[in-house]
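Before I ask anything, let me first share the structure, which is written out below as structure tokens.
One chain of protein is taken out of this complex; the other chains stay put.
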Amino acid sequence: MQESPLNFGIDCLGECNIISPVRGGRFIGTGDRLLYDSDLKTIEGQLDAGLVPPTLEKAGPRDKIYFDPVNLRCGIVTCGGLCPGLNDVIRAIVLSLYHHYGVRVVMGFPFGFEGLTKEHGHTPRELTPEVVRDIHETGGTILGTSRGNQDVCEMVDTLERMNIGILFTIGGDGALHGAQAITEEIRKRGRKIAVIGIPKTIDNDISYVQKAFGFETAVSVAKTIICSAHTEATGARNGIGLVKLMGRESGFIAAYAVLADSNANFCLIPEVPFSLDTVLSLIKERLKKRGHAVIVVAEGVGQDLIRQTGERDASGNVRLGDIGLLLREKIHAYLSECRVEANIRYFDPSYTIRSVPTNAHDSAFCLLLGHCAVHAGMAGRTNMVVSSWRNEFVHIPIPLAVSKRQKIDPDGSLWSSVLAATGQPRDLLSQPLA
Amino acid sequence: MQESPLNFGIDCLGECNIISPVRGGRFIGTGDRLLYDSDLKTIEGQLDAGLVPPTLEKAGPRDKIYFDPVNLRCGIVTCGGLCPGLNDVIRAIVLSLYHHYGVRVVMGFPFGFEGLTKEHGHTPRELTPEVVRDIHETGGTILGTSRGNQDVCEMVDTLERMNIGILFTIGGDGALHGAQAITEEIRKRGRKIAVIGIPKTIDNDISYVQKAFGFETAVSVAKTIICSAHTEATGARNGIGLVKLMGRESGFIAAYAVLADSNANFCLIPEVPFSLDTVLSLIKERLKKRGHAVIVVAEGVGQDLIRQTGERDASGNVRLGDIGLLLREKIHAYLSECRVEANIRYFDPSYTIRSVPTNAHDSAFCLLLGHCAVHAGMAGRTNMVVSSWRNEFVHIPIPLAVSKRQKIDPDGSLWSSVLAATGQPRDLLSQPLA
Amino acid sequence: MQESPLNFGIDCLGECNIISPVRGGRFIGTGDRLLYDSDLKTIEGQLDAGLVPPTLEKAGPRDKIYFDPVNLRCGIVTCGGLCPGLNDVIRAIVLSLYHHYGVRVVMGFPFGFEGLTKEHGHTPRELTPEVVRDIHETGGTILGTSRGNQDVCEMVDTLERMNIGILFTIGGDGALHGAQAITEEIRKRGRKIAVIGIPKTIDNDISYVQKAFGFETAVSVAKTIICSAHTEATGARNGIGLVKLMGRESGFIAAYAVLADSNANFCLIPEVPFSLDTVLSLIKERLKKRGHAVIVVAEGVGQDLIRQTGERDASGNVRLGDIGLLLREKIHAYLSECRVEANIRYFDPSYTIRSVPTNAHDSAFCLLLGHCAVHAGMAGRTNMVVSSWRNEFVHIPIPLAVSKRQKIDPDGSLWSSVLAATGQPRDLLSQPLA
Partner (left out) sequence: MQESPLNFGIDCLGECNIISPVRGGRFIGTGDRLLYDSDLKTIEGQLDAGLVPPTLEKAGPRDKIYFDPVNLRCGIVTCGGLCPGLNDVIRAIVLSLYHHYGVRVVMGFPFGFEGLTKEHGHTPRELTPEVVRDIHETGGTILGTSRGNQDVCEMVDTLERMNIGILFTIGGDGALHGAQAITEEIRKRGRKIAVIGIPKTIDNDISYVQKAFGFETAVSVAKTIICSAHTEATGARNGIGLVKLMGRESGFIAAYAVLADSNANFCLIPEVPFSLDTVLSLIKERLKKRGHAVIVVAEGVGQDLIRQTGERDASGNVRLGDIGLLLREKIHAYLSECRVEANIRYFDPSYTIRSVPTNAHDSAFCLLLGHCAVHAGMAGRTNMVVSSWRNEFVHIPIPLAVSKRQKIDPDGSLWSSVLAATGQPRDLLSQPLA
């Protein structure tokens, strides 16, 4: 029987011999680990089978650290599409390095991994508490971002040349793959540079990351869009409000926004297959009964309906066909054929959601998360991300974080509540009875 | 020399013999008229030329009214696209009819002029203070709306059959033309039905209407979109945020939103012609100097660039080609040719702006405006709209209100301030020096 | 050695023999229990000691239920001070009873426990999906609320007379004590009435309830007040913004609001003792160095400084002296004595925070929580509350929920991050060095 890969632990640069300058409060000890599962039966089963239950290393300050803050130079880079909270996390890292540890040099690399290359010629920017003081009040990232990876050797050259001890990489799946490659190159060279990831996923779909920063804020903006769609739908005869939300492989934003607004009548997410015919005929029925309909669709659904081009964007993500436009067309065609005169309004708020500043709770969450990233880096951890799991902050090896996607369980209670909120049938594959 | 058509006055159904039940406060007298012009030289010129200066009838309660509230039945209809404040105005009319005058029957006709026809079979809805109590907290219109006119005879038949004394028509240019046609049919039949328009124009482009309801709210949402565009533009290397706002023939929303946000670098409006080449080369320059650009464009600009189809929508408006998408394409092509790698983000928030509830000041404005509409109707006025002119409420004959468009003066101070805020050159026709 | 009282389980009215009408999705089984602790060492210690680790019954739908929905009549009551989310929870309960189970009669009792008495003569209100459709968009409670308990016998008489099967009690510590007393009287009479509590605590201080509904929303409003205080403080010479927030025995709102806003320089909470002299001299120092100071204080701190009256409010809470006003006075007196001219602005936003509608994420959370309350009641559970523990919904016996207060751990990471955000010293008891 196999030990859980979670228990293989977090990579470390070496022993922690330096006394932490963090004063007061409880330190996290070596054996402080959080159970990955929290279900009694699961744990009992593991123990009965003679297995060590999978656990996660807890995040937080250690009494002994690896890096000497006096000489340490750190770097921060933000990668991929915008997401609420990027500036919050940058700020949290800078403030914690300065105020908890007394680190005095923090460099921000501009425009994602481009900033770590010579080729693009971006000048790194020194980040001080004064520079980051109010940046969390604005959306986006003061560092700028870019998609896609760069030459790994060149990036590690830059880290060496600038004498960076810890690189904080704020980014999604693609960026974490990049961070992992950087770690490997560093290891090959025998250098002592830590790479700490802060997982950015507006879709909330990174595995072992129960709640991603920015997600709550994204839901709050998505809610206002559904509300607008509902207003438009009810304002017209046979009005249809069609809202495309983010969600390439997981429908968390769509699901939570639907729960928060409660005006949606249909919610289509990648985890739940549907037949277009079924959905179309349900929409017609709904119009007949209620005179309007609101449809929320995650961008990743129905890719089988779209002629795939096989293209990928700079981050390596498959370019999705635009299901929103396709659905609009299909609904229009179907209803025309049925001689139902409908008024379809299409909403595609993508960038609007990505670019807002965090709401209050998300902002506090980003601060706590950034603090944990710093504690991890100072303790010599590397090739890992900080994550929130069951309301506690933990360390996850990057290879595990990028190994699969976190998804909504179609048989679980979240999706059941979505079904209750929309009133849509659980089964969208069978044809409804006439 | 010609007397101003403004001075020909407002159509009336007949003499006002009934003592108004409105108690206390000052009544508006027959001669209470507001000067249309407020410039000393203009007035002196008119007087010197022996002309009566053009004036507008002031809105407000009269001491004698035309309709007996006890037997009066009123109707309300909302037409055209959504605009913030529709529900506010409906509510203000109902409350004023009830509480100021004691009218007890107010019918709402569903889905615009469709609701006045037999054919569509919509059932009118009784509007009481209880029904309208909180509707102003929601965007849209509880009555629903539709575009386009209906058979005038049928509509007047409905008014007669339902014994409606005053019809309040909340709508834009198209609806006001419809209202005028209804008035004429009523007159032809010798009926005593008043038709009062409340001008709805999210573009703020109805003439003789200095400030339209919902406009301030629309500006406030537009501002947040420009802010998002700025965040996206600065977040990417050579980032371009391109925002298409409403404004078919007048650029008021674009202009005010640009003043409110101050992050836009270009503002294109229908009143100011531009050469595409000039704009493209200015954008390239801006990227070179600052690394990002935010462009705000009113939907009605550059129609010469688009192959015209000559189509019209149900309201009779010429269908505009989508200048936003065209600009995106042209900018992309031009920069590619110049080998400038840019990241263009396109924002088209249209329905999102139209469907929000009013902000506080707009809400108060709608209430005051609706009160004035009721005072006008009770005093037997017809074929007119209520309007805000120089901070006072006045009556405008519908034929004048639909006679031309209110536009931004490219030589005036508003546009000068927009130029100052964006930093764009006044002349967008000449090629900039290389 | 003692078994944890958590493992004694949840009271039940009897066996569940009726097949649940809830269709599809996974049901919760008898043995589905969540570990109370999630720390590996703790669990290992318990097992080594031969103890069953404490666990919590999971919330969610059961395949067999206790009540026959056809004949079931339910009641809802809201008690104590306002809190964001009351209407959300009412709505969630009504919708779940109707749509999940087909229950057709849900009564709302007005004004808290008063609504269950004859004496006050309030008429119960029938709650249908139509009635509750949009109530979550408004703060407060459509049922009204009151503080304090009422005669238990009379309340149970009412439940019997109205043939109520499940009473949902939304309220805080006081109301839960009341709910427990009602349960006991029901048991004494041998009746089969379930009592399900939904714990309301804007302070987030009910034990075994990791996250209370409305808390995130409260934090978001509190943040805006601190922001105002900061604006006022920086706008004046030696400006001091003093903000009193809720938090009788626990400082969660103050702590999270401080993390979210990051402009506060001092945060005083009941869990962390302080010497007034120390705080005063730190404020003086801060003014000297920076020219302004923002102080956030939870209402429950420093009760030793205030002459206690021993009074209690109708809910049985000790009436707190107003620490905010006292601090203002003490700061003023101390600085005057030190001849420091300061401008103190005092903010006491209490009701403003309590009365707002929920933000998006909180709204979704309330919906899920309300669904769980209904599932628990339908399964015949009683004398319990629904709770969120480590991101899962669980059942907690009322006696445990009211047994102690949830508090911030002054040695834990939350408080450490607050110290980092404010810059205040960990120790507020010793005199700072001159």
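All chains are identified by letter, namely A, B and C, in their written order; residue positions are counted from 1 within each chain.
What we mean here is this: a residue touches a chain if its C-beta (ideal position, glycine included) is under 8 Å from a C-beta of that chain, and two chains touch if they have at least 3 such contacts.
Given the structure is predicted, the values throughout are model-derived calculations rather than measurements.
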item	value
Contact partner of the left-out chain, one of B:78, B:141 or B:359	B:359
Touching the absent chain when the full complex is considered, from B:10, B:74, B:143 or B:260	B:260
Absent-chain contact - pick from C:96, C:145 or C:383	C:145
Positions on chain B where the hidden chain makes contact	22-26, 31-35, 38-41, 43, 47, 53, 55, 60-61, 95-96, 99-100, 136, 210-211, 216, 219-220, 222-223, 256-257, 259-262, 359-361, 363-364, 367-368, 371-372, 390-393, 409, 411-417, 419-421, 423, 426-427
Positions on chain C where the hidden chain makes contact	82, 111, 114, 120, 122, 138-141, 144-146, 225, 227-229, 231-232, 234-237, 239, 345, 347-349, 351-352, 354-356
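The definition used in the following text is that only the chains that are shown with their structure count from here on.
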item	value
Top chain pair, ranked by how many C-beta pairs fall in contact	A-C
Chain separated most widely from chain A, comparing mean CA positions	B
Separation of mean Cα positions, chain C and chain B [Å, integer]	47
Where chain A and chain B are represented by their mean Cα positions, the distance between them in whole Å	42
Sequence positions of chain B contacting 2 or more other chains	none
